[in-house]
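As you look at this complex, bear in mind that one protein chain is not there, while each of the others sits in place.
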Amino acid sequence: MSEGVIENRLKQLGIVLPEASEPAAKYANFVIVNGLLFVSGKGPAGKPKGKLGKDFTTEEGYQFARQAGIEVLAVLQSALGTLDKVRRVVKVQGFVNANPAFEEPHKVLNGFSDLMLEVFGDDKGFHARSVLGASSLRDNLPVVVDSIFQVEE
Amino acid sequence: MSEGVIENRLKQLGIVLPEASEPAAKYANFVIVNGLLFVSGKGPAGKPKGKLGKDFTTEEGYQFARQAGIEVLAVLQSALGTLDKVRRVVKVQGFVNANPAFEEPHKVLNGFSDLMLEVFGDDKGFHARSVLGASSLRDNLPVVVDSIFQVEE
Partner (left out) sequence: MSEGVIENRLKQLGIVLPEASEPAAKYANFVIVNGLLFVSGKGPAGKPKGKLGKDFTTEEGYQFARQAGIEVLAVLQSALGTLDKVRRVVKVQGFVNANPAFEEPHKVLNGFSDLMLEVFGDDKGFHARSVLGASSLRDNLPVVVDSIFQVEE
């Protein structure tokens, strides 16, 4: 494993990346085209189950979104060999498993966004995003994050 | 501010662009990569609250989607200096805050699509899109629109 700038930052943050998790069916964890790396939707490890606004608080959702971010970083590591090849976090979409009265999906997704800023810094980590409350998600996961990165090939 | 072709069209349409609204958290209003400008999800100004099929009619939703479009134009203006640098509206995703019985999210998103066609004309304004009814949205907004534009850099 390369010991690059970003790997050192992960150590400082106390983050140990797991192996990239397997896709939930026969599809790819990622596709790279035109220097853009599209990562498949990832949820938190350990498969927690439940909805925001019902089973989990916004703060718990924030932590789940951060954990989803770690799963995405693991995919990037497996795809690129080193996270130093990430040039920019481009676009993030957050799907929050939420009951109809839940108004804070953006505060949940902040767990993912803040992790990206901590790991990649403001220049590379600052990204466009959108978020919505979903009626349901696979395996009743609390949050799934879909993301696009600009990378060196 | 440049007084270009599109700015003149806005005047004819009676549209005065506001300042670009701040993101709802620490993320970017937009990211440009490979000539594609990714705009973060934007809702209507004034933060109306409520769901389609419950609190708002489809026609009200249409107007909210149009207002979200004006917020997106304001981001483009801030990003590019002039809307003349927009080469194409590429892709639009509409998230409509909807109760489960609401079957017209596409008619809501038409408010956004029609605005793009009015402002950019059929050649540049015609775009791919998709739309869904969300269980909930941030701050109980009625609609949020996620969009991608091809631009001159």
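Each chain carries a letter (A and B) given by its place in the written order, and its residues are counted from 1.
Assume a residue touches a chain if its C-beta (ideal position, glycine included) is under 8 Å from a C-beta of that chain, and two chains touch if they have at least 3 such contacts.
This one's a predicted model, so the numbers in the text were calculated from it and none came from an experiment.
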Of A:Ala20, A:Val39 or A:Val89, the residue in touch with the unshown chain: A:Val39
Subunit B residues that touch the omitted chain in the full complex: 34-36, 53, 88, 90-93, 98-107, 109-110, 113-114, 117, 126-135, 148, 150
Touch list for subunit A against the chain that is not drawn: 24-31, 33-34, 38-41, 51, 93, 95, 99-100, 132, 134-140, 144, 146
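One rule holds in what follows: only the chains that are shown with their structure count from here on.
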Rounded Å distance, subunit A centre to subunit B centre (Cα mean): 25
